[in-house]
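To start, I am sharing the structure in question, which I have written as structure tokens.
Here the complex is missing one protein chain, while the rest keep their positions.
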Amino acid sequence: MLIVMELTATPDQIHHVVRQVENRGYTAKKIPGGERVSIGVLNNKGAVEKALFMGLSGVKEVIPVTRAYKQVSREFQPEDTVITVGDAVFADGHFPIIAGPCAIESVEQALTIAQAVRAAGAVLFRGGAYKPRTSPYSFQGMGLDGLKILAKVREKTGLAVTTEVMDLETFDAVEEHADILQIGTRNMQNFSLLKRAGKARKPIMLKRGMAATIDEWLMAAEYILAGGNTQVILCERGVRTFVNHSRNTLDISAIPVVQKESHLPIIIDPSHAAGRRDQVLQLSRAAAAAEANGIMVEVHHDPDNAASDGAQSLYPEQFEILCRQVRAVFCSYEHTGA
Amino acid sequence: MLIVMELTATPDQIHHVVRQVENRGYTAKKIPGGERVSIGVLNNKGAVEKALFMGLSGVKEVIPVTRAYKQVSREFQPEDTVITVGDAVFADGHFPIIAGPCAIESVEQALTIAQAVRAAGAVLFRGGAYKPRTSPYSFQGMGLDGLKILAKVREKTGLAVTTEVMDLETFDAVEEHADILQIGTRNMQNFSLLKRAGKARKPIMLKRGMAATIDEWLMAAEYILAGGNTQVILCERGVRTFVNHSRNTLDISAIPVVQKESHLPIIIDPSHAAGRRDQVLQLSRAAAAAEANGIMVEVHHDPDNAASDGAQSLYPEQFEILCRQVRAVFCSYEHTGA
Amino acid sequence: MLIVMELTATPDQIHHVVRQVENRGYTAKKIPGGERVSIGVLNNKGAVEKALFMGLSGVKEVIPVTRAYKQVSREFQPEDTVITVGDAVFADGHFPIIAGPCAIESVEQALTIAQAVRAAGAVLFRGGAYKPRTSPYSFQGMGLDGLKILAKVREKTGLAVTTEVMDLETFDAVEEHADILQIGTRNMQNFSLLKRAGKARKPIMLKRGMAATIDEWLMAAEYILAGGNTQVILCERGVRTFVNHSRNTLDISAIPVVQKESHLPIIIDPSHAAGRRDQVLQLSRAAAAAEANGIMVEVHHDPDNAASDGAQSLYPEQFEILCRQVRAVFCSYEHTGA
Partner (left out) sequence: MLIVMELTATPDQIHHVVRQVENRGYTAKKIPGGERVSIGVLNNKGAVEKALFMGLSGVKEVIPVTRAYKQVSREFQPEDTVITVGDAVFADGHFPIIAGPCAIESVEQALTIAQAVRAAGAVLFRGGAYKPRTSPYSFQGMGLDGLKILAKVREKTGLAVTTEVMDLETFDAVEEHADILQIGTRNMQNFSLLKRAGKARKPIMLKRGMAATIDEWLMAAEYILAGGNTQVILCERGVRTFVNHSRNTLDISAIPVVQKESHLPIIIDPSHAAGRRDQVLQLSRAAAAAEANGIMVEVHHDPDNAASDGAQSLYPEQFEILCRQVRAVFCSYEHTGA
């Protein structure tokens, strides 16, 4: 951390800052510049909180240098974390495709879609049982019955299944029925939930918060690793910006940045990024081209009558084309990953 | 809701859309324009989900008209909701000032600050017991011991107290000890928590999500009202934008917009918006000038040694000036509110 | 356009709005809903300005339906505009790669880089002669001498050349020397410049403004077409968001949206989106996968000593890999475009 003093900072102010740094147990190193003094904060284990020094008098700016995350960092673990769930392998040169409806609506719906997406090439089935909905008056998901349908899908199709977990009360049930537990964008910084996920025996798919920086996202993952669960898959699903032609703005740069900073796999959710069917194919191919570690796509056999998010769900025949094209793209260039 | 068809939409496509609207139980009304057909969706109770029609073929755009929220709406209840907690009155021409440290650190710290802010004019005491922290390695709050200190502050100073509630597990304890329960920005769409808040017997202060639209924020409040708790205070605390000179960007327009759309009171948290002490006074006066229903300010008697967020905490003597100036501003113009 | 009235709107207010619509020369059509009245505005040629009606009393909201652009619209011209410049073909199944340094620094520098990028597969050379720089104290480009070097590059290598035009005073000179004229992100709504570009006899590459919606971008292009120049190439170069790990956030969705709304070709500038070398390859492949109509990449043979933007310039050997991979990606899937 670098503490930059005002041009007009007095020796007393500088001295006070140095003392504060030392009081917190760090080493302070004065760096006299041409015009102003800066103070380096050294020998810190982990990140130092910026707020500790920003308000001291004579301080112009405080510039963090060390990242606050540890276990998720590639500096901590240089080799990729490879996560295997059923037939899906995240990282290690694979590109698993997860697919299924926004919400589980019935056994028939789930099985119909699961068989279609498996035939097209999906290796994991997704489907919401507990649904976070903006409106209290919208369909909130089938709950436990939905979880049981997911288990039946796995039994009948052999596909592993993933679904969202929303709270501590239903965590055990979701952990029992699903193979990967999703933590949604609205819960990325639900720290109580993250702590529980750190105790889970199943991999966690951690979606990026709607307006989270990569630092904040990795810190959220750090909560899970710090709790003892090292099986975390990051999922970029678009961020909120001024742009209004897609529901969110897919941040493609997040792929190389996360892969450089962290050893955890990162997948893309093009359906929630786009919010509309007619952008999903292009975003999916872009994800494959940017060397993401997989994608998760919404598919529905009858989207016009879907219980939720029909507008962004692909028809099975569109999904088939998507699978073919996405694989072709992913295989067309030499990979740099482990 | 208005469904705008493509210029090239065929009569069959138009007919299919009309049928879909009617299948969902609404009335469809064709509106032939000069160039293209639009279809109005009428006789809906509450909002219609845009996604239901956006993916139909021949549809160019779907434009929602009715808001999805009901009970929070001023069309539902024209007169202001006035919430009284101890000496604080939210709405009805009052401007209560809530103040206290970011986190409760000890009985002495809490009482020292509480006495100082009460003397300056605060009518409610704030202090975190359970702290949502970006890093799992940061101080997470004193928990139940913190709640007990809050109760002691109330007993000794007569100030009502407010603190954040983070999850279902600790909800009962917070509800027992605090007079107003805060739901933080990261939990604005933690729907399980919102449902529990709807059953609480205490007022809820609902902070705006970091990247929430006002519609989403009011929908989150709707969850609480729909659960039976009509005592909701909205709290604007800045939103995330590209701007980097303050921690968040305070959205002053939210005040008139919320007051027009809803009957619920809205207060401002200038400390979290700014993220640094030297903007708090200006933002607080701006809040008073824009006719907010109160503010909540972080104050610490020894911010250099605070356990968290010291950089944005005011010194007691700065807070005294703030109280004086903010009241002067609030009283200087004729109010338009109820 | 749809004018939505307040629930409480009086017959007089509704009548006044209808009269205002008719005074402006349009047809007003009342649409009684279950709860409130809306008024459709019909028989407008082109878009109606929202502001004309939004302030009338009793009006809750004004919702535009028709887009304001005409000639750039795919409804106006269904088939793709194909632009050919030297060996580069924008649209029609091609994927031209434009490459070169940020700024022209000398004949030797320009020729060295031009030969390298031509050998790797670039079909157009870029290089700034007039440079828009944030600081008045930064290198402002070689000006006319830079233009002459560009002409020499074309003569020696056979590559067509593109460079930025910044103002009316230097427009003629740039038009004389360059094959494609770039209008930069900071000038996207410099309407005087756009009008002059409408009179130019060379194709214009119109970069998206840093915070422009696609509507605004297409309206800027409309200025050029309305002036008589139909040769416009749109260039997405990232938009400004809260995200801080890349200089801008590349908006991949802009590709399918622009291609749906407009007949103009759209290319991607991954270098300015990323702002750093180590994301350029991934973004370039993503652009090819999303079926952009080309890319423009910064390359420098000695970026450590470049006069500007060295950090985002690729080394020639990196560019060679990029060309190979990007072409492989572009050819790996079936195209949907014309």
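List of remarks:
Should a chain be cited, it is by its letter among A, B and C, assigned in written order, with residues numbered from 1 in that chain.
Throughout what follows, a residue touches a chain if its C-beta (ideal position, glycine included) is under 8 Å from a C-beta of that chain, and two chains touch if they have at least 3 such contacts.
Predicted, not measured: the structure shown is a model, and the values here were computed from it.
From the options C:Gln182, C:Ser313 or C:Ser332, the residue with contact to the chain not on display is C:Ser313. Although one chain is not shown, part of chain A still touches it, namely residues 2, 4, 7, 29, 31, 33-35, 38, 40, 42-45, 61, 63, 65-66, 75, 240-242, 244. Residues touching the missing chain, restricted to chain C, are 20, 23, 46-47, 49-56, 68-70, 132-138, 166-169, 186-193, 195, 209-211, 216, 219, 222-223, 226-227, 240, 276-277, 303-305, 308-313 (touch as defined at the top). Taking the whole complex into account, chain B touches the unshown chain at residues 211, 213-214, 239, 241-246, 249-257, 260, 273-274, 278-279, 282-283, 285-291, 325, 328-329, 331-334.
Convention: only the chains that are shown with their structure count from here on.
Averaging the CA coordinates per chain and comparing them to the mean over all protein CA atoms picks out A as nearest. Seen from the Cα centre of chain C, the chain whose own Cα centre is farthest off is B. Per-chain CA centroids place chain B at a distance of 38 Å from chain C.
Chain A and chain B have Cα centroids lying 26 Å from one another. Chain A and chain C, compared by their mean Cα positions, are separated by 31 Å. In chain B, 240 are the positions where the chain touches two or more neighbouring chains simultaneously.
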